[in-house]
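Taken from a larger complex, these chains appear in their original positions, while the remainder are omitted.
Chain IDs A and B follow the sequence of writing; residue 1 opens each chain.
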Amino acid sequence: MNSGIITILTDFGTRDGYVGSCKGVIKQMAPHVEITDISHDIPAFDIEAAALALYNYYEYFPKGTIHLAIVDPGVGSDRQALILRTAGYTFVGPDNGLFHLIMENEAHTLYAIDKDVFLKGVKHATFHGRDLFAPAAARLALGHAPASFARQLPQRTDHGLRPFRKNNDGHIVVPVMSVDHFGNIIFAFNRQDLERMHMPRIKSIGFKGERIGGLVKYYSAEEPGRLLALWNSRDFLEIAVNGGNAARELQVDPGKDTLILEVE
Amino acid sequence: MNSGIITILTDFGTRDGYVGSCKGVIKQMAPHVEITDISHDIPAFDIEAAALALYNYYEYFPKGTIHLAIVDPGVGSDRQALILRTAGYTFVGPDNGLFHLIMENEAHTLYAIDKDVFLKGVKHATFHGRDLFAPAAARLALGHAPASFARQLPQRTDHGLRPFRKNNDGHIVVPVMSVDHFGNIIFAFNRQDLERMHMPRIKSIGFKGERIGGLVKYYSAEEPGRLLALWNSRDFLEIAVNGGNAARELQVDPGKDTLILEVE
């Protein structure tokens, strides 16, 4: 099962040629692979943003696709280099939380790459994208089994997700997960979380002093410039402004601000 | 006639994986298609900028190329989903003015996609790029006729272009069409417009209190830092600064500022 596709997601930007060198390495090792750019504009070191982006696209690709994801502030240290395999897809990247939404979402097997296979004799320790992760992805695309250059790790129970919680009033307190390109604010609470509570109706949403009465289906269902909430295209709760930038208008601080959800 | 290429233009940015999911959908439906990124950096909701970009590249591609373009502030509402077909190319995107320069430029046939073909059973209404436009483009790339999932629309006479006009002095008043990446200011007036007036010489150009005596052939034909005007690479009138950023230096407001053209 191999789609012949390797996708790439990084926080490298493109302008220094760092991504270019990763692509070159892959094409040199596996000339028939098709490389698909996802993004190189992940904010520098923003593992959380990369994790959500990855979750947004991974399962739309043909089964057998290899997803390479590199946001790697710990490059060169002893953090592990992972291969994660689900029923349909293979992921390659550093062990720092990048894959936590996938791990939470699907049964999977986890491997730690034997770094010496790739780094023996390499004198640099600052660019594992080029020297370790890209060659590992290329080798998988050529049909090598993970076990031929990685050892299986035990299952993990805590995937490090920031959870929502109930407060004293019985309301649900949800942290911001990410702010997207349009300024839409995405929260760590999804449609399935609500269904699991057997309280399937949202009565009101409070966020930064604003109160939203209920959910709409799409952005322009609300007046231009008005705040709205909806289940987004991946079923996460999202706050947006029709035709505007909600995060800018509300001056959102993703690390601090929380949403209060009243359900019934 | 099928080049096997689908190009993609959006205002999604890349960092949330939204474009990634569109690419995945296409590769899953039509594995042999070659996807060519045009841009995902169209300013959010800027239909006019996307329309000009599309005009800049579409006819340089091999005949039979499918051009997918998604800038879609009205997603989920009842705006139509279009297929536009010219002698050489097929375009897929929302019905909001994205294709007006193509419609103005070439004979074409217009179709409205039967949205139910793609959206039946889809519970989200916020991401037609992934759920409607990408699958429609993939289906066309597989050789399906537009009529198999879209109905033909009557010809339109008004394509919604912002026109230039004559003022009381007989001068021509031209609105700004777009400001490009280099800060070059592009106006809604082209070489053919001038030829049609049987007054083939530009005597002077006035813009924001500056006066330019005539046209040059290329940027560095003027001194570094000096304002200049030329017919750009798509024959539109353009104001630029050699080695500089004209829009920033003149503090251009594209919605308001107009150029005064004296011809003879």
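The rule we apply is simple: a residue touches a chain if its C-beta (ideal position, glycine included) is under 8 Å from a C-beta of that chain, and two chains touch if they have at least 3 such contacts.
Please read these numbers as outputs of a predicted model, since none were measured by experiment.
Asks: Shown here are 2 copies; how many are in the complete complex?
Replies: 3
Following the convention adopted for this analysis, only the chains that are shown with their structure count from here on.
Asks: How big is the rotation relating chain A to chain B when the fit is done on Cα atoms? Please round to the nearest 5 degrees.
Replies: Between chain A and chain B the superposing rotation measures out at 120 degrees.
Asks: Just how far, in Å, is the C-alpha centre of chain B from the one of chain A?
Replies: Computed value for the inter-centroid distance: 32 Å.
Asks: Touching residues of chain A toward chain B in the complex: what are they?
Replies: Touching chain B: residues 3, 5, 7, 9, 36-43, 49, 52-62, 65, 178, 180-182, 217-221, 230-233, 235, 243, 245 of chain A.
Asks: Show which residues of chain B lie in contact with chain A when the two form their complex.
Replies: For this pair, the touching residues of chain B are 12-25, 27-28, 31, 35, 37, 44-45, 73-77, 123-127, 130-131.
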